[in-house]
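One structure, pasted below without further comment.
A single protein chain has been omitted from the complex, and every remaining protein chain is retained in its original position.
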Amino acid sequence: MLRYLTSGESHGQSLISILDGVPSNIELNIDEINEELKNRQSGYGRGKRMEIEQDTINILGGVRGKKTLGGPISIEVKNKDYENWSKYMNPMDDVDLESKKVSNVRPGHADLVGCLKYDFDDARNVLERSSARETASRVAVGAICKQILKNFDIYFTSHVVQIGNIKDNNLYEFDYIKENVDNSQVRCVNKDIEKDMIHEIDKVKSTGDTIGGVVEIRVKNVIPGLGSYTHFDKKIDGELAMHLMGTQAIKGVEIGIGFDVANNYGSKVMDEIIYNDEDGIRRNTNRLGGIEGGMTTGEEVIIRCAMKPIPTLYKPLNSININTLESYQASIERSDNCAVPACSVVCENVVAFVICKYFLDKIGGDNLLDLKENYNSYIKRLGDRGWKR
Amino acid sequence: MLRYLTSGESHGQSLISILDGVPSNIELNIDEINEELKNRQSGYGRGKRMEIEQDTINILGGVRGKKTLGGPISIEVKNKDYENWSKYMNPMDDVDLESKKVSNVRPGHADLVGCLKYDFDDARNVLERSSARETASRVAVGAICKQILKNFDIYFTSHVVQIGNIKDNNLYEFDYIKENVDNSQVRCVNKDIEKDMIHEIDKVKSTGDTIGGVVEIRVKNVIPGLGSYTHFDKKIDGELAMHLMGTQAIKGVEIGIGFDVANNYGSKVMDEIIYNDEDGIRRNTNRLGGIEGGMTTGEEVIIRCAMKPIPTLYKPLNSININTLESYQASIERSDNCAVPACSVVCENVVAFVICKYFLDKIGGDNLLDLKENYNSYIKRLGDRGWKR
Amino acid sequence: MLRYLTSGESHGQSLISILDGVPSNIELNIDEINEELKNRQSGYGRGKRMEIEQDTINILGGVRGKKTLGGPISIEVKNKDYENWSKYMNPMDDVDLESKKVSNVRPGHADLVGCLKYDFDDARNVLERSSARETASRVAVGAICKQILKNFDIYFTSHVVQIGNIKDNNLYEFDYIKENVDNSQVRCVNKDIEKDMIHEIDKVKSTGDTIGGVVEIRVKNVIPGLGSYTHFDKKIDGELAMHLMGTQAIKGVEIGIGFDVANNYGSKVMDEIIYNDEDGIRRNTNRLGGIEGGMTTGEEVIIRCAMKPIPTLYKPLNSININTLESYQASIERSDNCAVPACSVVCENVVAFVICKYFLDKIGGDNLLDLKENYNSYIKRLGDRGWKR
Partner (left out) sequence: MLRYLTSGESHGQSLISILDGVPSNIELNIDEINEELKNRQSGYGRGKRMEIEQDTINILGGVRGKKTLGGPISIEVKNKDYENWSKYMNPMDDVDLESKKVSNVRPGHADLVGCLKYDFDDARNVLERSSARETASRVAVGAICKQILKNFDIYFTSHVVQIGNIKDNNLYEFDYIKENVDNSQVRCVNKDIEKDMIHEIDKVKSTGDTIGGVVEIRVKNVIPGLGSYTHFDKKIDGELAMHLMGTQAIKGVEIGIGFDVANNYGSKVMDEIIYNDEDGIRRNTNRLGGIEGGMTTGEEVIIRCAMKPIPTLYKPLNSININTLESYQASIERSDNCAVPACSVVCENVVAFVICKYFLDKIGGDNLLDLKENYNSYIKRLGDRGWKR
């Protein structure tokens, strides 16, 4: 079973992840993994921190000569800023606890509850871990998962479909998004809407406010049968929702037409099943986003997530000092005013982990060769039933 | 750690659940549990099956004299219809496989993919388990969880906020919903809107179509600090989303204002933190639905789920025969045309499980007395920090 | 992933288990499962309870017409004695708590610590669950696992190698044990030693004492590669040890020559690797019990477990009243004086679960057909490397 743990603070020495359950003999393209990390750091609306960090992975174990060994893979993403922060953050020595102390907890962050739960008088101890910096680990992990699935022609993309009130409601082909999205500063594949989004970000910035949005993740060539209706914790839509809702700033997750299922009658929500000899079993529509009964159908997986605006505003919010309980205006820790494009990259890689986990679980096999054999047997059997890859 | 497994088919002998991790000495009110099961079966728009089954629980283990023993609790919900179905469904003898065979797979159900994945030529083998009948188990489990949390004054309610195009956008106090919702056939607490909803259901029924909606779940008196920002799989919003999205027919989950975070600037999304000596630390607003950084804040937890229309329509959908691959119109297995009120009950109890799991994990203790001691210590410590129950 | 939960008290209504993760289309032989339950209840040295209960399974879900459906399987073993106990044990009604109250905690049982941990003043609440009666559930689960593995010619047996000071140190072929062990009242396949064992049991019984022993479990035709050296919690020897040491009364577990590894030099402990064209890669010895590096080697798996004597003696032990703290002599709850033969049956089925779990995890596949395809691919690939089935 594919699983991973992440560790590390925003201004600590490194972000460390261990990804366990990757089959052996998978060739990794390190540049492609670093490309994902770079995409995470890009996007219109980011602040200065992104210029300090230029993330690249350092694999410390589980891989030899770019091929996976079948054991746990440890991945380091160094925090380049650590040299300036070691006197405050050093794990193994006494540190200066006063200079960077955060007593004024920030609404919308983990600060207040984190201090209560973990018995801290300094929200620094919270925010260093709750920070979205941790998503660099998730992207690194997801990027490795993509490399596994590439062997089976399963591909991922994502784009931004809303920033503030600017929406991109157009339907795009997977390949169109994949080819164009990296060229857009806001990961919007429509040039006109992109302009409006950038304008919206600028407008919000000028008021000292922040802005959220909606991202859409798409997965192509997923085979039918990932996940299962047989038990509540085996449904792949549930696990996707868990990982996405558990991503920093996400407040809503929907699959296919999502909340719009409520606005339509049943006859306009289901995807009718058709068959012809050439294409095999197919659907004319994909309103359910490639998932029925907690299982992938073989159609494209389509998911959307709502990201809340970054809680740290130049125009600060009323809050309190956690130690004195006096009113205060929440301090500014960072200066992005829109991180929706980054969120798109993060969510895409988060989805890649889940799809990969279910794929490996379904197909079985400890190494690439066995995986391929099992995969081919499955595809062949489905072919006998009328479903074609 | 609270955990459970469910088993059983729609027309099998019984639905069985085992709930493990319940502390000892919790007194169970069996009537209240049965009341939840009854609520699940009620609601305008349900078909005839609901009249056949009048679910009640039979506890087979883990409880003695209505008090929990600290071990796994096994719960049976008998299928009263089984006597008519045993010749088709008997697990331990040869059965008539032909009479109830379903070759025409139904779009929007697990039928097609289930047959492919599990190598069946009969969707009967799929639909018996994928059926929403399984939610009776989830309700029974959640109802026990509620009884645990009642000892700590944590309460749950839910209502229907949308059926088809009829929406109830009003804000209601928790207690108002709790007191009124069971009196409504559609679990809508606004009498005018309720009428419109019923009218909408009737209208849809007359066309042979089905209709979905949106339900809202609310939890009162949750303590701060359930869940954690420290790891992606400890975030309570993630786990809530997993369980809810993994519930039959749910296609979207949102917390607080949910997708509306994208339509508002940061200054209108965050919940400012205030303090006064009487109330302690509080918020004036609750847009984030009682969860920040993957942790409960102590404010009310508010979640909404989108339920898709029931896929089985009198006005049937195009589909195929899974064995011959010929075109066919999907067969009708049941006749509800709106199950949104039931979904509200199910989701409420699903949420109860998650809150209870995190509560027990956070507080610790093998029996009610230790739980209470630990709980009181925690509440007292939070009191010292300015947060009041 | 194969997993299960058990529930139920010794004098409760039923023992319930849910076994999840069984592939679909596995045909179950109900008689064979009941045969295992019967074997568990047999054996020289058992008391009267065994005559009351004649366990048989009732499958409540997950199976249709004797074939698995791919979903969770619920298994009931009814307690025939419940009708006499319902007034003391009924979960859903008030019960007579006084008549069967156990204040005098029994050394060697869970009674004392159970009462402390779960805040009970009545060890009845503990012993009903801690009782070895629960092993009926484990046998039922393991018996189903055997039926899965039978499709791949993997077989299990076990025998008693020590009762008290009487030891059977002979080496037997798997098939010899399998064919003869059920004919022995003490599951000893050597007729002379069997007599000595029975004599020993009689002798101990006459003194009012009890006696333990050692059982050996053997698994034939296990394929190489179940388990993994890559992570500590993937080693199959670890998981076997967990399940066995977690079985009632087991105090020691060893694999292959076990503790004897300490008495021999390295050159006499390792199993040299040989090859010839006919047999492929093989070992001349099997001192390591078919497991190297946490993985099965393809040789027979051999495990031994030490069972402590039953703690409840006619010759009672000094103890205390848990409520008054006065000295007392521990009360007698049951009257077996040797349960080692039963333990052999239990441990064999416990091992069957673990082997099956790792087998399914390694091979992959949701249904029998896919499992077989994947299995054949694996065996073929190993054949290319020189290892033959």
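Some points to look at:
Labels A, B and C are assigned to the chains in the order they are written; within every chain, residues are numbered from 1.
Keep this in mind: a residue touches a chain if its C-beta (ideal position, glycine included) is under 8 Å from a C-beta of that chain, and two chains touch if they have at least 3 such contacts.
Note that the structure is a prediction, hence the values are computed from the model and not measured.
Contacts of the undrawn chain with the visible chains, over the full complex, involve A, B, C.
Touch with the chain omitted from the figure is made, among B:20, B:182 or B:300, by B:20.
Listed residues C:97, C:242 or C:369: the one in touch with the omitted chain is C:242. Against the chain not shown here, subunit A presents residues 3-9, 12-18, 20, 24-25, 30, 58-66, 69-74, 76, 89-95, 97, 117-120, 125, 128-129, 366-370.
Residues 1, 20, 69-72, 225, 228, 230-231, 361-366, 369-370, 373-374, 377-378, 381 are the ones on subunit B that touch the missing chain.
Counting the whole complex, the residues of subunit C in touch with the unshown chain are 5-6, 105, 107-117, 119, 126, 129-130, 134, 138, 162-165, 204, 207, 209-214, 224-225, 228-233, 235, 237-247, 250-267, 269-275, 281, 283, 288-289, 292-298, 306-311, 313, 315, 317-320, 322, 325-327, 381-382, 385-387.
As a convention for this text, only the chains that are shown with their structure count from here on.
One inter-chain figure worth recording: subunit A and subunit C are separated by 44 Å, centre to centre, where each centre is the mean of the chain's CA atoms.
Centres computed as Cα averages put subunit A at a distance of 26 Å from subunit B.
The multi-chain contact residues of subunit A, meaning those touching 2 or more other chains, are 225, 228, 230-231, 381.
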